[in-house]
Every structure is written in structure tokens, then in C-alpha cells.
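With one protein chain withheld, the remaining protein chains of the complex are depicted in position.
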Amino acid sequence: MKVSVEYQALAPIIILLASGVLSVLVEAFIPRTLRRPIQLMLVLASIVLAFAYVVINATAELAGDPLVNGGQVKGLRELAASGSIAIDGPGMVIQGIILLISFVAALLLAERQIDPQGDAFASRSSTLPGSEDERQFTAQGWLQTEIWPLYLFCVGGLLLFPVSNDFLTMFVALEVFSLPLYLIASMARRRRLLSQEAALKYFILGAFSSAFFLFGAALIYAATSSVNFSTVAVAMENSSQDGLIIPGIGMIAVGLLFKVGAVPFHQWVPDVYQGSPTPLTAFMSAATKVAAFGALLRVFYVAFGGMRWDWRPMMWVVAVLSMVIGSLLAVTQTDMKRMLAFSSVAHTGFILLGVISTSAAGLSSTLFYLLAYGFTSVGVFAIVGLVRDASGEATHLSQWAGLGKKSPWIATIFALFLLALAGIPLTSGFTGKFAVFTAAIDGGATPLVIVAVVASAVAAFFYARVIVLMFFTEPPVDGPSVVVPSALTTVAIGTSAAFTVLLGIAPQPVLDLVINAGLFIR
Amino acid sequence: MIAALIGLPLLGATVLLLGGRRTNAWGHFLAVAMSAASFLLGAFLFLQMAGKSEEEREVGQHLFDWISVGAFQVPFGLHLDQLSIVFVLLITGVGTLIHIYSIGYMEHDPNRRRFFAYLNLFVAAMLLLVLADNYFLLYVGWEGVGLASYLLISFYQQKPTAAAAGKKAFIVNRVGDVGLSLAIMLMFVTFGTVTFEGVNAAAESGSSSAITWIGLALLLAACGKSAQFPLQSWLLDAMEGPTPVSALIHAATMVTAGVYLIVRAHAIFDLSETARTAVVIVGAITLLLGAFIGTAKDDIKKGLAGSTMSQIGYMILAAGLGPVGYVFAIFHLLTHGMFKAGLFLGAGSVMHGMHDDVNMRHYGALRTMMKITYATFGLGFLAIIGVPPFAGFWSKDEIIYVAFSQSMVIGLATLIGAGVTAFYMTRMMAMTFFGEARWEDDVHPHESPAIMTIPMIVLAFGSVFGGMAMLFVGDIEHWLEPVTGFAKPEHSVSHSVLIPITLAVVVGGALFAWLRYGRRPVPVTAPTDVRFLTRAARADAYGDALNEAVFMRPGQYLTRSLIWFDSKAVDGLVSGLAAATGGLSARARRLQNGYVRSYALTMLGGAVLIALVLLLVRL
Partner (left out) sequence: MNPNNYLILAAILFTIGVYGVLVRRNAIIVFMSVELMLNAANLAFVAAARNTGTLDGLVIAFFVMVVAAAEVVVGLAIIVTIFRTRRSASIDEASLMKY
């Protein structure tokens, strides 16, 4: 059998992973003082280049010029790497979203003006928290650059995850992006104890869930003698081995629902979001969720598409639980990051509505929601990272009182993001929610939409609470202040805010894009 | 063209907010100019519309497709018809006068630019509300006016009471907003569209229970925005804002948005007897409650606020009567907009001369010191109590007439309301302008500058001639008929019997008040040994207490969360409706116990749950 590799179609993934390898070499051979600028340029350049390739591929695709198996019919999507990877319309849209978010998040990770001691990461992750070593390294102004190779591998894995077309590739991609995340999560400069705890919890539960995923894949393989999604889909139609297939679907669902943070697989979300360095939280809450939903959509639309009458009720249960429990628990949170984490769980439930509708509208509305939510989420955590007092970030809700009087601009933009999360009209969140709800109603999930509306109403209260707190309360005497960040964070917040507003006021171009992206290749 | 109506004030607000201090010197003139330009444009459009034949009057402007997903379309479209144009004229006309008045009133305020920016923002949002051609865009405007209203209520941020009032308005309005969003959702589910045109066309096809629920949700929305029972409590506190704001937002325009909403959604209410009855009951309760509160307030603005509640109660009641009432609800809304704005501006002028004292017990005998204010306030007074031929007479009389045609009880409620109105307004007149002077020592009352009195004079003209002009020249019944429908009430007490009765009740109320407050000296401090009813009225008829006890549990939590907002401790407590779920949430979060093994157990439980559901489906 002739093995061919479709380099152009795979270019975004290859660029990121190759840059990751290059980045390791930089870490090994370049003097310490030069590492940071070189690493940063490498990261940003590779993301931009990869994005350029995604755009080129997408344009070629739209023009009906198949990238790989030359001369195919117009509109037929592309399979690469002997059918293991599917670079199709929705896949490319998700890759594009991941790259946009990664670029913005990289700016946040690189920020070093917020903390007087340096950036958001421990000067050396090997030193003990509170030890003499750590003090010395901090005093000398050491900045670690090991996060960059990890970051590049992580983004590479994220790009591969939603376009994987068989369970093996998907499992490998899952681990490729998860392992770096576990490590970066443990590296916060402040509150290392929480940071390490977050990493431990994330790691153990992540490994636990991926074992479920793998075992599920093994069962599917045993039943259909293939792990390729299209083959699995065909084989399932005629298979009588329900005893393997049903548990297989369930276990794969466990693995993927864990990554998107759906109830009852959500308990890592608040702890990990709270403990991780805030720029990483911004990245995780957006990019990981986008990629995981991409993979979830592909698995359940392509591989299990024929079984949707079987798995839909299960997704109903999960979606309802996510919306209700996420909104409910956010109400009593007193820590800003935890509150946003529970809100992220609730949003997972809303996005699942789009998955459940299993239609073209469901797919395109989910893609739109992911883009809208991703940017809002990055922006919201970016601002959380700016509000600080002497001991680091001030994340307790009471510390945010009266922020609107001290820093009206930041408070206003934060309020904008919160309104978008709450789904108030003229923000991206509204358009996204609206599209998803519409698709769900068309798909016959009206009761779910009613639950979603009630959950949104509950959620609106805790977002409004923060806004009231910021604008209508007197600031505490020794309260925290908003640090003036460098251009990096400013650009990141500005971009997120711009997307949040633009997708609310004039969403049509993006809606057209996601609708034109078409369906997953089968 | 229509978009420019909204665009002009929005541009003004943007320039003022982004321009910062640089615009301090000329910002207020820009704001006035933008508002006035919008008014002139509105007047032009009105004349153009009046020149057309009846069928061609309705015009739309499609700006762009806001959302278009699959079968679902939300156009960003505006729509100008006979109903919107009268609102445009009211909003921009009264708005411009109040802008001008504010130049004088806010002259010494360091934040004057910000004030004008918010005022322009309000005008833009309110215009969007009345010009939208679908419920979504209306919702945007609805939220926009709400935002402007909170910003302006808490404009004097240094005053804790003002900040608290802003919060209260914010929270109470959220309850109403839930109603509006529910209504929109229900409309979409039932009709598959949310444009006015689409809903009106499809209304017949909806199931009667869906129609009723939509109607009730709309009523909840209207209650929040228009301060109707049981969501009335915020309006009295909202008087903490600057007086021009009270005149424009909390008397003439924003609070009447609920009436607009109900009239706009008439296709829904036409079909549901239950929803209409609920509307009438809410209107009747509020009109009596507001008037009752007005009788005991010593604060001149709060007295007027109670009166606003009561008058809006009349409009809501009229709107709830169906096709026989819609036209008169709007008619009363328009006349009320003019005379109530005039009264508020008068109150502001009095405060201006009295060192911002709002306590009427410190006034007295001001008629000689403030001749113009006295005259304009007096004309407004005659209009609101309904003395012919002043504006309020025509509109209120029609409502009472229509109310009697529907039910004797409702008719009596409106009649009693008219009497109480005469009582509290006469009391206000007497305590402010008559009797002997009870001023504090260092107060030297003086007439306000011309820039403030001219708008008052213009509005006084409106109070005198507005009703006649609209009824006889403008023929408002037939002007609005194509939009709202109109029917003559079938059998009622005849006008020739009703008018003398009404006038007798009004004169009786006024005389009674005159005997108590005009003839006898008014004590400077409020007497404490008063009867229960007076105490109740002073405490806003125990509106807050009532909310707590009666308005279900959410109301109770709401009040508690207000206290919480004021305290510094943010821990543990919860807000608003979400608070109803607070206890549940506090218990549920115990599951998040921090132990990674227990999280793994939850996941295993989830896996079992998923397997169970998958297997159940198979069975």
C-alpha cells in the first residue's frame, strides 16, 4: 500500500508540532537571556503561519479545488493521512478558532508587567514554594521559558484533536494537548500550593477519563473491527453486538464530556480554573473547550451519527445537569475564578444543545457559539488577572466592590464580557445562545430550551450581581487596584472585546462562514 | 431617515462620553442640539405621514439582517406608524424641553457633561424602543432605557440613598425583564417569529393557553418598567435622581413603556380574556395605591411619583379594556406626558429656589415669590385633576367612561381615583404655594432663570391645549385606529350624566384638601399621632413589606439581597431570584468537597448514569 502524506492539508498541525521541537532545542542551546524573545517570536510566528495555512486550505476548499486526492468532485471534503485525519469544513473552522484564541492567549502568557516579580509563572518550577532557592531565583529576576515548548505542543494537539478521524489519532491528540496543560497548570508564580493541587487533580482525573475513552474505543473496535469513524459508522448499522457498542459509546462519551467539562464530569473545572495561572485558565477555558467540542461533534455526528436515537437522551440528561448545576453552583461562589468556572460548566450545557440537534443548523450554531464564547472567556479571565493587591490576584468577590469607580474602563469592559456571558442582546453571547436554541427547537428539543432559558435567567443574576458590585458599591479602603498592563494584554483584551461586540451587532458574516463550512466528512 | 432619529442623540451621547473633559464647555449645547434635531426630524416625518392616505402611513426601514439562522430571521428593522410617531414626538419634544431646562438646573454640577450624555443616551434608547419593528429590538431598547435610568437615578453617587435607589430599580426591573424575555421566547415557540407584523398575523393561530401566558409575561414586563403593582416600589426611590430625570424618564416617557408594550401587543391581548382581566386588575390596584400613597407624602417629588404610578395605572387599566381602551390609554399617556413633565419641572424649579429642600412642610406662600412657577404648576394641576377644558379632563374622562361601560366596579375605582387625585394635588398646591411661609431661616426663594421657566411655559401650554388639540384637531381616535383598532363601547352611563358626577367628585376631593391644608396652618414637622392609614401611605402603603410577605418567596429574597448589597460582606449570601435557589446551591456545593477521589467517584457515577440511560433507551 502506498503511503502518502498530504502536507498542505496537515500544514497547520505540522507547523505547530515542528515549532515545538524547535522550541525544545532553543531551550537547550540558546543562552538564557535570548530565550524569551526567540521563544515568543517562534510561538507567535508559528501560530500566524498555521492560521495562514488554515485560511489557504479553506479558500481552496471553498473554491472546490480538493487539496489531496486531486480531481475529486467539488464539495467533497478531504481525508488526509490515509483517512486518519479529516480536514473538512467544520474541522478547519475549529482549527481557525483555536489558532485565533491561542494567539491571544499567548499574548497573555507572555505578559510580564502585571506582576512586579515577573510573569505569571514560577521563576523555576523545580524550586520548592517558599524556599530560599525560590527567593533567590525570584530576586535575580529569572523567568522560565519552558512553558513555550509545552504551549506549542499543546496547541498542536488541540489542532489535531477535532480533525482526528479515528479513535487512535484522537486518543494521541488528547494526550498531546493534555500532558502539557497538566504541567503548565502546576507552575503558577503565586499560590503554588493551589497551583500544584490543581495540576494533581487535573492530571489524575484527566488520566482517569482518558482511560475510559480508550477502553470505550477498544470495545467499539471489538464490535466493528475498526477504529476509523466512517467505517465504524457503517459497521454499526449492521452490527448486532449491542453488548459492546452501547458501553463503548458511553465510555467514549465519558472521556469527551470530561474534556468539555459537562456535569457530572465537571468537578475538576472549578478547582483547576482556580488554581492554575490565570493566563492559562483563559487559554484552557476557551481553546480546550473549543477543541473538545470539535472532537465531540465529530465523534457523535460521524462515528455515532447513525445511533443518534440511542445517545440523544443521554446527552439530554447531561445537558440539563450541566445547565442547572453550573448555574446553581455559580450563585454561591465567592471566588471570581470559581464563579466563572461554574459559569463555564453552564455554558457547556448550552453548547450541548447544539450538539443534540444533530443537524446542519446544530453544527453551525455550535461553531458560532464556540467562537463567541471562546473570545469572551479569554477576555474575562484576562481582566481577572489584572485586579491585584500586594499578595497577587484579588479574586475574592468582595475585593471587586466599587471597581467601576476606581477603574471605569476595565470595569466597563468586564461588564461587557459578563453581559455577553449572560446572553444580553447586542453581545456575541446573545447571538450564540439564540442560534443554538433555535437549532435545538428545530431539532425537537423544546423542553431543553425551556430549561436553558430558566438557567440563563438564574445565571443572569449572578453576572448582574458582579456588575452591581462593581458599579454601585463603595470600594473598600485597602482594596486591590487594577494594574496597567503592557501592550500584550491590552491587545488581547481589546481583541476579545471587539469580537464580543462585533459578533453581537453584525454576526451575519461569521454565521455565513459557519453555515458554508458544511458538514463533517463521513 | 428613521434611523437618523435614533442616530442623532446616540451620536451626541457617544461624543460626550468619549470626548471626556474636552467637551465640558459645549457638551450640553451639543446634547440639546441633537435632541432638538431629532425632534425636528420627527415633526417632519409626522407632517409627511399626516399628508398621506391612511393606508400608506406605515413605513418601515430595513437596516440589515441582525440574525439569520436557518428558518429564523431577526431583521434589524425600524418601523414608523401612527403609534410610534406620536411617541417620537412626545419623547423628542418633551425630551428637548427637558434638555433645555437641565442647562439651567444642572448649571453648577461638576458632572453636567455626563448628565447630558446619559440623557441623550436615554432618548436614543427610548426611540429605539418605540421604533423597533420586532420584539427583540424592542427588548434592546427596553434594556437601554433601563440602563440610562439606573445611571441617572444613581447620578448623585455620593449620596448613599441615591446609590441604593439605583440598585433597587436595577433589581426590580430584572424581574420585569424576565417577563419580557419569557414572552419573546414563548412567541417564538408559538409563532416562529418575533416581528410585530408576524405575531399580529399569526396570533389567531396560537393556542389559547399560549396566548394567555404570553400576555401574562408581557404584563409582568410592563409591571416592572411602569412601576405597576406588585413591582411598584422602585419608582418612589427613583426620585433620588436629578429632577429633570424624574420629569423625563420617571414621569413622561420611560415608565409609560409598559403601556406602549401592551398596546403594541394588542393582537395578543385581544385574544385572551384572562390576560386582559389581569391587566385591568393590576391597573385598578395601582391607580388606587399610587393615589393613596400620594396623599401622605411630604416630599414633593415622592408625592408626584405616587401620582405618576396612579396615572399610569389609569393607562394600564384602559389598555386592559381592549379595543375600546387602547386609544384612550395612549391619549392619556400623551396628555399625562405633558402635564406631568410640567409639574415635575415646576417641582424642580421650587427646589431650585429652596436650596434643594423637597419637604413641602418647609414651603408655603411661594405664589408671590415664584410667579411663573406658580402659574405653570397651577395649570398642570388643573390638567391632572381633570378640570375642563384642560388636557387631563379629556383623556381621563374618556377612560372613566370606557371603564363604566365594562364594569361598575372598575368604573367606580377610576372615579374614586379621580377624587383622590384631586385631594392630593390640591394638598400639594396648598402646602407649596398657599398658606403662610414656613421656610428655613437661610432660604431665600427666588424665581428660576428663563432657561428653566421657558420649557415650563411651553409644557403649560400643552397642559391647557394639548387635550383639545389632539382630540378635535388631530382626531386621535381615528389616527390610531389603523394600528390599535378602535371600538365604541356598547352601553355605558351617558357622558351627560358621567361628566357632572366626575366633576363633583373632583371638586369634592379638592375642597376637602383645601379645608385641611389650605385653610388651616400646616405644622412644620409631620405629626406623628396620625391614623393608621396615613402611616401606611407614608410608608409607601407598606409596598416593601407587602413585597416581602405576599409577592411569593422571590420577593422576600429580593428584599434580603438588597440589605446584603448594602452590607460589606459579600460572602455566602445570594441575590435576586437566584436567591430562591440559594439554599439548594449551598447544599449542592458540598458535593464539591475538594477530594480528588470523590470527584473520580462522581465521574464513575456519571458513567453509570450514562450507561443506564443508553440501556434504557434500548429497552
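Labels for the chains are A and B, by order of writing; each one numbers its residues from 1.
The working rule: contacts are C-beta pairs under 8 Å (C-beta built on N, C-alpha and C of every residue); 3 or more make two chains touch, one makes a residue touch a chain.
Please read all numbers here as calculations on a predicted model, not as lab measurements.
Shown chains touched by the undisplayed chain in the intact complex: A, B. Only one of A:47, A:94, A:163 or A:198 touches the chain withheld from this view, namely A:198.
Contact with the chain not shown here comes from a single listed residue; of A:275, A:326, A:354 or A:379, that residue is A:275.
The chain that is not drawn here is touched, among residues B:375, B:584 or B:600, by B:600. In the full complex, subunit B makes contact with the omitted chain through residues 589-590, 592-597, 600-601, 604.
Against the chain not displayed here, subunit A makes contact via residues 125-126, 128-129, 168, 171-172, 175, 179, 182-183, 186, 192-194, 196-201, 203-204, 207-208, 211-212, 214-215, 217-219, 221-222, 225-227, 244, 270-271, 274-275.
The rule is short, and it goes like this: only the chains that are shown with their structure count from here on.
Subunit A meets subunit B in the complex at residues 200-201, 204-205, 208-209, 212, 242, 246-247, 249-251, 253-254, 257-258, 263-265, 267-268, 270-271, 309-311, 313-314, 317-318, 325, 328-329, 331-334, 361, 364-365, 396-398, 401, 405, 424-426, 431, 434-435, 438-439, 441-442, 446, 449-450, 453, 457-458, 460-462, 464-465, 468-469, 472-474, 476, 506-508, 511.
Against subunit A, the residues of subunit B that register as touching in their complex are 64-72, 74, 136, 139-140, 143, 154, 157, 163, 166-167, 170-171, 174, 178, 181-182, 185, 188-189, 565, 568-572, 574-579, 581-582, 584-586, 588-589, 591-592, 594, 596, 598-600, 602-603, 605-607, 609-611, 613-618.
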